[in-house]
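One protein chain omitted, others in place.
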Amino acid sequence: MTAVTLPVALPRTSRWPWFGAFAFLFLITSQALAIITSPADRDMGDLQKIMYVHVPSAWITMLSFFVVLVFSVRYLWQRRENDDLLAASAAEVGATFNGLTLVLGMLWGRPTWGVWWTWDARLTSTLVLFLIFVGYLSLRAFIDEPVRRAQWSAAVGILGAINVPIVYLSVRWWRTLHQVQSSPSTVDPLYVLFLRANAFAFLFVMIYFIRQRYEAARIERDAELAAQAVALGGR
Amino acid sequence: MGRSADWGRIRAIAWKDLTAERRSKAGFYSVAALGITILVLFGFALGPDTRALRDAAVGALWLAVFFAGVLTFNRSYQVELDSGALDTLLLYGGGRWTIFTGKLLANLAFVMMMLVIVLIVGAVLFQVEVPAQWPTLLAVLALGVIGLVTLGTFYAAMASRSRAREVLLPLLLFPMMVPVLLAAIQASKALFGADLMQESGAWMRLLVAYDLVFLIITHLAFEYVIEV
Partner (left out) sequence: MASWKSHTLLDARDIARRFGARWVLRGASITVASGEVVGLLGANGSGKSTFLRVLATLLRPNAGSATIAGHDIMREPDAVRHSIGFLAHTPGLYDDLTARENLVFAAAMLGLPDADDDIHCALERVALTHVADERVRGFSAGMQRRLAIARLSLSRPRVLLLDEPYSNLDTAGTVLMNSLITDTVDAGGAALVVLHELAPSAGVIDRLATVHEGRIDSGLYEAEVEPRLALVGAD
(Lines give C-alpha, C1' and ligand atoms only; values in the text may rest on other atoms or scores of the structure.)
Protein backbone atom coordinates (compact mmCIF):
# COMPACT_ATOMS: atom_id res chain seq x y z
CA MET A 1 0.00 0.00 0.00
CA THR A 2 1.11 3.50 -0.70
CA ALA A 3 1.48 5.85 2.21
CA VAL A 4 -1.55 8.02 2.83
CA THR A 5 -0.86 11.72 2.86
CA LEU A 6 -3.01 14.46 4.20
CA PRO A 7 -4.44 16.71 2.95
CA VAL A 8 -5.43 15.58 -0.54
CA ALA A 9 -2.82 16.72 -3.02
CA LEU A 10 -4.42 17.80 -6.24
CA PRO A 11 -2.59 16.07 -9.08
CA ARG A 12 -3.45 18.87 -11.50
CA THR A 13 -0.47 20.26 -13.32
CA SER A 14 -0.62 23.50 -15.23
CA ARG A 15 0.12 21.89 -18.60
CA TRP A 16 -3.15 20.06 -19.02
CA PRO A 17 -5.58 23.00 -19.35
CA TRP A 18 -3.31 24.37 -22.09
CA PHE A 19 -3.31 21.01 -23.78
CA GLY A 20 -7.11 20.96 -23.60
CA ALA A 21 -7.39 24.42 -25.11
CA PHE A 22 -4.99 23.39 -27.86
CA ALA A 23 -6.94 20.19 -28.57
CA PHE A 24 -10.25 21.99 -28.94
CA LEU A 25 -8.77 24.84 -31.02
CA PHE A 26 -7.15 22.26 -33.29
CA LEU A 27 -10.44 20.40 -33.56
CA ILE A 28 -12.46 23.53 -34.40
CA THR A 29 -9.92 24.68 -36.96
CA SER A 30 -9.57 21.37 -38.73
CA GLN A 31 -13.33 20.81 -38.74
CA ALA A 32 -13.99 24.29 -40.11
CA LEU A 33 -11.33 23.99 -42.78
CA ALA A 34 -12.53 20.56 -43.77
CA ILE A 35 -16.14 21.64 -44.10
CA ILE A 36 -15.36 24.84 -45.97
CA THR A 37 -12.76 23.51 -48.38
CA SER A 38 -14.04 20.07 -49.20
CA PRO A 39 -16.06 19.87 -52.42
CA ALA A 40 -19.51 18.31 -52.30
CA ASP A 41 -19.37 14.61 -53.09
CA ARG A 42 -20.64 13.50 -56.49
CA ASP A 43 -23.14 11.05 -55.04
CA MET A 44 -23.62 12.14 -51.49
CA GLY A 45 -23.43 15.94 -51.69
CA ASP A 46 -22.77 17.74 -48.42
CA LEU A 47 -23.75 14.62 -46.52
CA GLN A 48 -20.23 13.42 -47.10
CA LYS A 49 -18.93 16.03 -44.64
CA ILE A 50 -20.24 13.96 -41.73
CA MET A 51 -17.30 11.67 -42.44
CA TYR A 52 -14.93 14.20 -40.88
CA VAL A 53 -16.57 13.42 -37.55
CA HIS A 54 -17.79 9.87 -38.08
CA VAL A 55 -14.57 8.29 -39.29
CA PRO A 56 -12.22 9.84 -36.69
CA SER A 57 -14.61 8.99 -33.90
CA ALA A 58 -14.76 5.37 -35.08
CA TRP A 59 -10.96 5.27 -35.07
CA ILE A 60 -10.89 6.76 -31.57
CA THR A 61 -13.36 4.11 -30.40
CA MET A 62 -11.02 1.36 -31.53
CA LEU A 63 -8.03 3.15 -30.06
CA SER A 64 -9.66 3.52 -26.66
CA PHE A 65 -10.37 -0.21 -26.59
CA PHE A 66 -6.68 -0.70 -27.16
CA VAL A 67 -5.89 1.75 -24.35
CA VAL A 68 -8.21 -0.18 -22.01
CA LEU A 69 -6.36 -3.38 -22.96
CA VAL A 70 -2.93 -1.89 -22.32
CA PHE A 71 -3.76 -0.38 -18.94
CA SER A 72 -5.71 -3.49 -17.84
CA VAL A 73 -2.75 -5.73 -18.61
CA ARG A 74 -0.40 -3.31 -16.87
CA TYR A 75 -2.69 -3.21 -13.85
CA LEU A 76 -2.68 -6.98 -13.43
CA TRP A 77 1.06 -6.99 -13.94
CA GLN A 78 2.10 -4.17 -11.61
CA ARG A 79 -1.05 -3.68 -9.51
CA ARG A 80 -0.90 0.08 -9.52
CA GLU A 81 -4.26 1.67 -8.87
CA ASN A 82 -3.57 4.48 -11.36
CA ASP A 83 -3.57 1.99 -14.23
CA ASP A 84 -7.01 0.80 -13.23
CA LEU A 85 -8.34 4.35 -13.09
CA LEU A 86 -6.78 5.09 -16.50
CA ALA A 87 -8.37 1.98 -18.01
CA ALA A 88 -11.74 3.02 -16.58
CA SER A 89 -11.34 6.55 -17.93
CA ALA A 90 -10.42 5.23 -21.36
CA ALA A 91 -13.51 2.98 -21.28
CA GLU A 92 -15.77 5.91 -20.42
CA VAL A 93 -14.30 8.08 -23.17
CA GLY A 94 -14.36 5.14 -25.59
CA ALA A 95 -18.03 4.44 -24.85
CA THR A 96 -18.82 8.11 -25.51
CA PHE A 97 -17.07 8.12 -28.87
CA ASN A 98 -18.60 4.74 -29.63
CA GLY A 99 -22.08 6.18 -29.06
CA LEU A 100 -21.21 9.19 -31.20
CA THR A 101 -20.00 6.90 -33.99
CA LEU A 102 -23.24 4.94 -33.90
CA VAL A 103 -25.48 8.02 -33.96
CA LEU A 104 -23.51 9.60 -36.80
CA GLY A 105 -23.56 6.34 -38.71
CA MET A 106 -27.33 6.23 -38.41
CA LEU A 107 -27.67 9.87 -39.41
CA TRP A 108 -25.60 9.15 -42.48
CA GLY A 109 -27.38 5.88 -43.22
CA ARG A 110 -30.88 7.37 -43.24
CA PRO A 111 -30.46 9.55 -46.37
CA THR A 112 -27.92 7.19 -47.97
CA TRP A 113 -29.58 3.80 -47.53
CA GLY A 114 -33.06 5.07 -46.65
CA VAL A 115 -33.06 3.31 -43.29
CA TRP A 116 -31.86 4.25 -39.82
CA TRP A 117 -30.28 0.93 -39.24
CA THR A 118 -28.87 -1.77 -41.40
CA TRP A 119 -27.13 -4.94 -40.29
CA ASP A 120 -23.98 -3.96 -42.09
CA ALA A 121 -20.69 -5.39 -40.83
CA ARG A 122 -19.02 -2.27 -39.48
CA LEU A 123 -22.17 -0.72 -38.03
CA THR A 124 -23.13 -3.98 -36.35
CA SER A 125 -19.71 -4.66 -34.88
CA THR A 126 -19.60 -1.07 -33.58
CA LEU A 127 -22.87 -1.76 -31.80
CA VAL A 128 -21.49 -4.97 -30.30
CA LEU A 129 -18.43 -3.07 -29.08
CA PHE A 130 -20.73 -0.53 -27.48
CA LEU A 131 -22.50 -3.33 -25.61
CA ILE A 132 -19.16 -4.73 -24.44
CA PHE A 133 -18.19 -1.25 -23.15
CA VAL A 134 -21.55 -1.02 -21.38
CA GLY A 135 -20.92 -4.39 -19.71
CA TYR A 136 -17.49 -3.22 -18.55
CA LEU A 137 -18.85 0.02 -17.11
CA SER A 138 -21.83 -1.66 -15.40
CA LEU A 139 -19.52 -4.19 -13.78
CA ARG A 140 -17.56 -1.28 -12.32
CA ALA A 141 -20.76 0.35 -11.12
CA PHE A 142 -21.85 -2.78 -9.27
CA ILE A 143 -18.65 -3.29 -7.24
CA ASP A 144 -17.58 -1.06 -4.37
CA GLU A 145 -14.42 -2.73 -3.17
CA PRO A 146 -11.56 -1.01 -5.07
CA VAL A 147 -9.16 -3.95 -5.46
CA ARG A 148 -11.93 -6.32 -6.50
CA ARG A 149 -13.33 -3.74 -8.93
CA ALA A 150 -9.89 -3.18 -10.42
CA GLN A 151 -9.04 -6.86 -10.89
CA TRP A 152 -12.41 -7.89 -12.21
CA SER A 153 -12.74 -5.03 -14.63
CA ALA A 154 -9.17 -5.57 -15.84
CA ALA A 155 -10.09 -9.16 -16.70
CA VAL A 156 -13.31 -8.07 -18.41
CA GLY A 157 -11.46 -5.30 -20.26
CA ILE A 158 -8.81 -7.67 -21.57
CA LEU A 159 -11.33 -10.28 -22.73
CA GLY A 160 -13.46 -7.60 -24.36
CA ALA A 161 -10.55 -6.05 -26.21
CA ILE A 162 -9.34 -9.41 -27.47
CA ASN A 163 -12.81 -10.17 -28.73
CA VAL A 164 -12.93 -7.00 -30.86
CA PRO A 165 -11.17 -8.40 -33.94
CA ILE A 166 -13.06 -11.69 -33.64
CA VAL A 167 -16.40 -9.88 -33.47
CA TYR A 168 -15.46 -7.75 -36.46
CA LEU A 169 -14.35 -10.74 -38.51
CA SER A 170 -17.44 -12.79 -37.69
CA VAL A 171 -19.85 -9.97 -38.44
CA ARG A 172 -18.06 -9.18 -41.70
CA TRP A 173 -18.33 -12.78 -42.84
CA TRP A 174 -21.94 -12.76 -41.81
CA ARG A 175 -22.84 -9.80 -43.97
CA THR A 176 -21.17 -6.97 -45.83
CA LEU A 177 -22.96 -4.20 -47.62
CA HIS A 178 -21.05 -1.27 -46.25
CA GLN A 179 -19.44 0.89 -48.89
CA VAL A 180 -16.01 -0.47 -49.64
CA GLN A 181 -13.41 1.43 -47.70
CA SER A 182 -12.17 4.19 -50.00
CA SER A 183 -8.48 3.82 -50.56
CA PRO A 184 -6.80 7.21 -50.28
CA SER A 185 -5.50 7.26 -53.90
CA THR A 186 -8.95 7.35 -55.50
CA VAL A 187 -10.34 10.27 -53.56
CA ASP A 188 -9.67 13.97 -53.34
CA PRO A 189 -6.27 14.51 -51.66
CA LEU A 190 -7.83 17.38 -49.68
CA TYR A 191 -10.35 14.96 -48.22
CA VAL A 192 -7.57 12.66 -47.10
CA LEU A 193 -5.59 15.52 -45.63
CA PHE A 194 -8.50 16.85 -43.58
CA LEU A 195 -9.60 13.41 -42.53
CA ARG A 196 -6.13 12.87 -41.12
CA ALA A 197 -6.04 16.32 -39.52
CA ASN A 198 -9.37 15.63 -37.86
CA ALA A 199 -8.21 12.21 -36.74
CA PHE A 200 -5.35 13.91 -34.90
CA ALA A 201 -7.74 16.51 -33.48
CA PHE A 202 -9.93 13.71 -32.11
CA LEU A 203 -6.88 11.97 -30.74
CA PHE A 204 -5.88 15.09 -28.79
CA VAL A 205 -9.42 15.52 -27.51
CA MET A 206 -9.48 11.88 -26.47
CA ILE A 207 -6.20 12.19 -24.58
CA TYR A 208 -7.50 15.33 -22.86
CA PHE A 209 -10.80 13.66 -21.93
CA ILE A 210 -9.09 10.57 -20.55
CA ARG A 211 -6.75 12.78 -18.54
CA GLN A 212 -9.68 14.77 -17.14
CA ARG A 213 -11.68 11.68 -16.22
CA TYR A 214 -8.57 10.15 -14.70
CA GLU A 215 -7.91 13.24 -12.58
CA ALA A 216 -11.49 13.25 -11.36
CA ALA A 217 -11.26 9.56 -10.45
CA ARG A 218 -7.87 10.08 -8.79
CA ILE A 219 -9.18 12.95 -6.65
CA GLU A 220 -12.18 10.85 -5.62
CA ARG A 221 -9.93 7.98 -4.58
CA ASP A 222 -7.53 10.31 -2.75
CA ALA A 223 -10.45 11.80 -0.84
CA GLU A 224 -11.51 8.26 0.12
CA LEU A 225 -7.99 7.39 1.20
CA ALA A 226 -7.73 10.61 3.23
CA ALA A 227 -11.00 9.77 4.97
CA GLN A 228 -9.54 6.35 5.73
CA ALA A 229 -6.40 7.86 7.19
CA VAL A 230 -8.54 9.97 9.50
CA ALA A 231 -10.53 6.89 10.48
CA LEU A 232 -7.28 5.08 11.24
CA GLY A 233 -6.55 7.78 13.77
CA GLY A 234 -3.72 9.45 11.87
CA ARG A 235 -1.40 6.50 12.15
CA MET B 1 2.56 -32.66 -6.26
CA GLY B 2 2.72 -31.00 -9.63
CA ARG B 3 0.80 -32.19 -12.61
CA SER B 4 -0.92 -35.22 -11.10
CA ALA B 5 -2.02 -33.20 -8.05
CA ASP B 6 -3.50 -30.54 -10.36
CA TRP B 7 -5.32 -33.21 -12.32
CA GLY B 8 -6.58 -34.70 -9.08
CA ARG B 9 -8.01 -31.32 -8.06
CA ILE B 10 -9.66 -30.76 -11.42
CA ARG B 11 -11.27 -34.20 -11.28
CA ALA B 12 -12.39 -33.72 -7.69
CA ILE B 13 -14.13 -30.41 -8.45
CA ALA B 14 -15.83 -31.67 -11.60
CA TRP B 15 -16.92 -34.83 -9.77
CA LYS B 16 -18.15 -32.86 -6.77
CA ASP B 17 -20.18 -30.40 -8.89
CA LEU B 18 -21.74 -33.14 -11.01
CA THR B 19 -22.53 -35.36 -8.01
CA ALA B 20 -24.23 -32.48 -6.18
CA GLU B 21 -26.09 -31.63 -9.37
CA ARG B 22 -27.16 -35.24 -9.92
CA ARG B 23 -28.51 -35.55 -6.39
CA SER B 24 -30.57 -32.37 -6.59
CA LYS B 25 -32.20 -33.47 -9.84
CA ALA B 26 -34.56 -30.52 -9.77
CA GLY B 27 -31.76 -28.27 -10.98
CA PHE B 28 -31.07 -30.06 -14.24
CA TYR B 29 -34.66 -30.77 -15.12
CA SER B 30 -35.83 -27.24 -14.46
CA VAL B 31 -33.05 -25.77 -16.58
CA ALA B 32 -33.81 -28.23 -19.40
CA ALA B 33 -37.52 -27.45 -19.05
CA LEU B 34 -36.74 -23.76 -19.37
CA GLY B 35 -34.81 -24.46 -22.58
CA ILE B 36 -37.81 -26.32 -24.00
CA THR B 37 -40.17 -23.54 -22.91
CA ILE B 38 -38.10 -20.99 -24.76
CA LEU B 39 -38.22 -23.22 -27.87
CA VAL B 40 -42.00 -23.39 -27.64
CA LEU B 41 -42.22 -19.61 -27.30
CA PHE B 42 -40.04 -19.22 -30.40
CA GLY B 43 -42.45 -21.54 -32.16
CA PHE B 44 -45.36 -19.26 -31.29
CA ALA B 45 -43.39 -16.17 -32.29
CA LEU B 46 -42.29 -17.54 -35.67
CA GLY B 47 -44.89 -20.16 -36.64
CA PRO B 48 -47.07 -21.72 -37.66
CA ASP B 49 -45.66 -21.70 -41.19
CA THR B 50 -43.50 -24.85 -41.35
CA ARG B 51 -40.91 -23.38 -43.68
CA ALA B 52 -40.41 -20.28 -41.54
CA LEU B 53 -40.05 -22.52 -38.50
CA ARG B 54 -37.46 -24.71 -40.21
CA ASP B 55 -35.42 -21.68 -41.28
CA ALA B 56 -35.41 -20.25 -37.79
CA ALA B 57 -34.90 -23.58 -36.00
CA VAL B 58 -31.14 -23.34 -35.59
CA GLY B 59 -31.23 -19.80 -34.23
CA ALA B 60 -34.04 -20.62 -31.83
CA LEU B 61 -32.19 -23.68 -30.59
CA TRP B 62 -29.00 -21.75 -29.88
CA LEU B 63 -30.81 -18.93 -28.11
CA ALA B 64 -32.68 -21.44 -25.96
CA VAL B 65 -29.36 -23.02 -24.97
CA PHE B 66 -27.88 -19.57 -24.27
CA PHE B 67 -30.68 -18.42 -22.01
CA ALA B 68 -30.99 -21.69 -20.12
CA GLY B 69 -27.18 -21.96 -19.89
CA VAL B 70 -26.89 -18.60 -18.13
CA LEU B 71 -28.79 -20.03 -15.17
CA THR B 72 -26.37 -22.95 -14.98
CA PHE B 73 -23.27 -20.80 -14.64
CA ASN B 74 -24.44 -18.77 -11.65
CA ARG B 75 -25.73 -21.95 -9.98
CA SER B 76 -22.30 -23.47 -10.31
CA TYR B 77 -20.89 -20.85 -7.92
CA GLN B 78 -23.99 -20.70 -5.75
CA VAL B 79 -23.08 -24.17 -4.45
CA GLU B 80 -19.82 -22.69 -3.15
CA LEU B 81 -21.39 -19.57 -1.68
CA ASP B 82 -24.23 -21.31 0.16
CA SER B 83 -22.27 -22.70 3.09
CA GLY B 84 -19.11 -20.65 2.82
CA ALA B 85 -17.44 -23.45 0.89
CA LEU B 86 -15.68 -21.01 -1.45
CA ASP B 87 -13.35 -19.92 1.38
CA THR B 88 -12.45 -23.51 2.08
CA LEU B 89 -11.95 -24.14 -1.62
CA LEU B 90 -9.59 -21.16 -1.94
CA LEU B 91 -7.54 -22.32 1.06
CA TYR B 92 -6.59 -25.70 -0.39
CA GLY B 93 -3.64 -24.15 -2.14
CA GLY B 94 -2.34 -25.06 -5.56
CA GLY B 95 -3.21 -23.26 -8.75
CA ARG B 96 -6.57 -21.55 -8.76
CA TRP B 97 -6.96 -22.39 -12.43
CA THR B 98 -7.71 -25.96 -11.40
CA ILE B 99 -10.96 -24.72 -9.78
CA PHE B 100 -11.87 -23.10 -13.08
CA THR B 101 -11.05 -26.17 -15.17
CA GLY B 102 -13.04 -28.41 -12.84
CA LYS B 103 -16.10 -26.19 -12.92
CA LEU B 104 -15.70 -25.76 -16.67
CA LEU B 105 -15.78 -29.52 -17.22
CA ALA B 106 -18.81 -29.96 -14.95
CA ASN B 107 -20.69 -27.13 -16.67
CA LEU B 108 -19.70 -28.54 -20.05
CA ALA B 109 -21.21 -31.92 -19.19
CA PHE B 110 -24.29 -30.21 -17.79
CA VAL B 111 -24.91 -27.95 -20.80
CA MET B 112 -24.16 -30.77 -23.26
CA MET B 113 -26.82 -32.93 -21.62
CA MET B 114 -29.25 -30.06 -21.75
CA LEU B 115 -28.36 -29.45 -25.39
CA VAL B 116 -29.18 -33.04 -26.29
CA ILE B 117 -32.66 -32.75 -24.75
CA VAL B 118 -33.35 -29.34 -26.27
CA LEU B 119 -32.01 -30.58 -29.61
CA ILE B 120 -34.33 -33.58 -29.74
CA VAL B 121 -37.38 -31.58 -28.70
CA GLY B 122 -36.42 -28.78 -31.09
CA ALA B 123 -36.03 -31.17 -34.03
CA VAL B 124 -39.54 -32.47 -33.40
CA LEU B 125 -41.18 -29.10 -32.77
CA PHE B 126 -39.59 -27.35 -35.73
CA GLN B 127 -39.84 -30.39 -38.01
CA VAL B 128 -36.16 -30.48 -38.82
CA GLU B 129 -34.69 -33.48 -40.58
CA VAL B 130 -31.29 -34.78 -39.58
CA PRO B 131 -28.82 -33.76 -42.31
CA ALA B 132 -26.44 -36.19 -43.98
CA GLN B 133 -23.45 -34.44 -42.45
CA TRP B 134 -24.62 -34.92 -38.88
CA PRO B 135 -21.17 -35.76 -37.48
CA THR B 136 -19.94 -32.33 -38.59
CA LEU B 137 -23.04 -30.80 -37.08
CA LEU B 138 -22.24 -32.46 -33.76
CA ALA B 139 -18.74 -30.97 -33.93
CA VAL B 140 -20.23 -27.52 -34.52
CA LEU B 141 -22.55 -27.94 -31.55
CA ALA B 142 -19.68 -29.07 -29.32
CA LEU B 143 -17.48 -26.14 -30.38
CA GLY B 144 -20.28 -23.68 -29.76
CA VAL B 145 -21.03 -25.11 -26.33
CA ILE B 146 -17.34 -24.99 -25.38
CA GLY B 147 -17.24 -21.28 -26.25
CA LEU B 148 -20.42 -20.58 -24.31
CA VAL B 149 -19.39 -22.56 -21.23
CA THR B 150 -15.83 -21.17 -21.13
CA LEU B 151 -16.93 -17.55 -20.98
CA GLY B 152 -20.06 -18.33 -18.97
CA THR B 153 -18.10 -20.10 -16.23
CA PHE B 154 -15.57 -17.28 -16.21
CA TYR B 155 -17.98 -14.36 -15.99
CA ALA B 156 -20.21 -16.15 -13.48
CA ALA B 157 -17.25 -16.24 -11.07
CA MET B 158 -17.65 -12.47 -10.89
CA ALA B 159 -21.36 -12.03 -11.48
CA SER B 160 -22.43 -14.59 -8.87
CA ARG B 161 -20.56 -12.65 -6.20
CA SER B 162 -21.77 -9.17 -7.14
CA ARG B 163 -24.93 -7.23 -6.64
CA ALA B 164 -27.44 -7.63 -9.48
CA ARG B 165 -25.97 -10.92 -10.61
CA GLU B 166 -29.06 -11.92 -12.58
CA VAL B 167 -28.60 -9.03 -14.97
CA LEU B 168 -24.82 -8.71 -14.85
CA LEU B 169 -24.01 -12.17 -16.21
CA PRO B 170 -26.01 -11.94 -19.46
CA LEU B 171 -24.98 -8.30 -19.88
CA LEU B 172 -21.31 -9.30 -19.80
CA LEU B 173 -21.69 -12.64 -21.55
CA PHE B 174 -24.04 -12.13 -24.47
CA PRO B 175 -22.17 -9.38 -26.36
CA MET B 176 -19.03 -11.52 -26.05
CA MET B 177 -20.94 -14.46 -27.51
CA VAL B 178 -21.73 -12.75 -30.81
CA PRO B 179 -19.00 -14.55 -32.80
CA VAL B 180 -20.04 -17.93 -31.33
CA LEU B 181 -23.69 -17.31 -32.07
CA LEU B 182 -23.01 -16.21 -35.65
CA ALA B 183 -20.55 -19.00 -36.38
CA ALA B 184 -22.62 -21.76 -34.80
CA ILE B 185 -25.81 -20.66 -36.51
CA GLN B 186 -24.24 -20.10 -39.92
CA ALA B 187 -22.32 -23.37 -39.83
CA SER B 188 -25.40 -25.31 -38.70
CA LYS B 189 -27.52 -23.66 -41.38
CA ALA B 190 -24.98 -24.51 -44.07
CA LEU B 191 -24.93 -28.12 -42.93
CA PHE B 192 -28.72 -28.38 -42.99
CA GLY B 193 -28.66 -27.03 -46.54
CA ALA B 194 -26.09 -29.64 -47.75
CA ASP B 195 -23.34 -26.96 -47.52
CA LEU B 196 -22.82 -26.54 -51.25
CA MET B 197 -20.61 -23.49 -50.71
CA GLN B 198 -18.41 -25.33 -48.18
CA GLU B 199 -19.12 -22.50 -45.76
CA SER B 200 -19.20 -24.57 -42.61
CA GLY B 201 -15.44 -25.19 -42.67
CA ALA B 202 -14.60 -21.48 -42.37
CA TRP B 203 -17.09 -21.00 -39.54
CA MET B 204 -15.73 -24.03 -37.72
CA ARG B 205 -12.21 -22.68 -37.96
CA LEU B 206 -13.48 -19.43 -36.44
CA LEU B 207 -15.11 -21.39 -33.62
CA VAL B 208 -11.94 -23.38 -32.96
CA ALA B 209 -9.87 -20.18 -32.87
CA TYR B 210 -12.37 -18.48 -30.56
CA ASP B 211 -12.50 -21.44 -28.19
CA LEU B 212 -8.72 -21.75 -28.02
CA VAL B 213 -8.13 -18.03 -27.46
CA PHE B 214 -10.66 -17.79 -24.66
CA LEU B 215 -9.78 -21.12 -23.03
CA ILE B 216 -6.22 -19.86 -22.65
CA ILE B 217 -7.08 -16.33 -21.52
CA THR B 218 -9.78 -17.33 -19.03
CA HIS B 219 -7.40 -19.84 -17.44
CA LEU B 220 -4.73 -17.16 -17.10
CA ALA B 221 -7.14 -14.55 -15.75
CA PHE B 222 -9.21 -16.73 -13.41
CA GLU B 223 -6.80 -16.31 -10.51
CA TYR B 224 -7.47 -12.57 -10.53
CA VAL B 225 -11.25 -12.86 -10.45
CA ILE B 226 -11.58 -15.62 -7.83
CA GLU B 227 -9.09 -14.44 -5.24
CA VAL B 228 -10.75 -11.18 -4.24
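Should a chain be cited, it is by its letter among A and B, assigned in written order, with residues numbered from 1 in that chain.
Keep in mind that, in the parts below, contacts are C-beta pairs under 8 Å (C-beta built on N, C-alpha and C of every residue); 3 or more make two chains touch, one makes a residue touch a chain.
Computed from a predicted model, the values in this text were never measured in an experiment.
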Touching the absent chain in the whole complex: find that residue among B:S30, B:T50, B:T88 or B:Q127. B:T88
Options B:R9, B:R75, B:K103 or B:R161, residue touching the unrepresented chain: B:R9
Given that one chain is not shown, which residue among B:T19, B:T37, B:T50 or B:Q127 touches it? B:T19
Which parts of subunit A are in contact with the chain that was left out? 1, 144-145, 147, 224, 227-228, 231-233, 235
I need the residue numbers on subunit B that touch the omitted chain, in ascending order. 1, 5, 8-9, 11-13, 15-16, 19-20, 23-24, 79, 82-85, 87-94, 228
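Basically, only the chains that are shown with their structure count from here on.
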Cα centre of subunit A to Cα centre of subunit B, whole Å, reads 32
Over in the complex, which subunit B residues touch subunit A? Could you list them? 151, 154-155, 158, 162-164, 168, 171-172, 174-176, 178-179, 182-183, 186, 202-203, 206, 209-210, 213-214, 217-218, 221, 224-225, 227-228
Subunit B partner contacts - residues on subunit A that touch it in the complex: 76, 128, 131-132, 134-135, 138-139, 142-143, 145, 147-148, 151-152, 154-156, 158-160, 162-163, 166-167, 169-171, 173-174
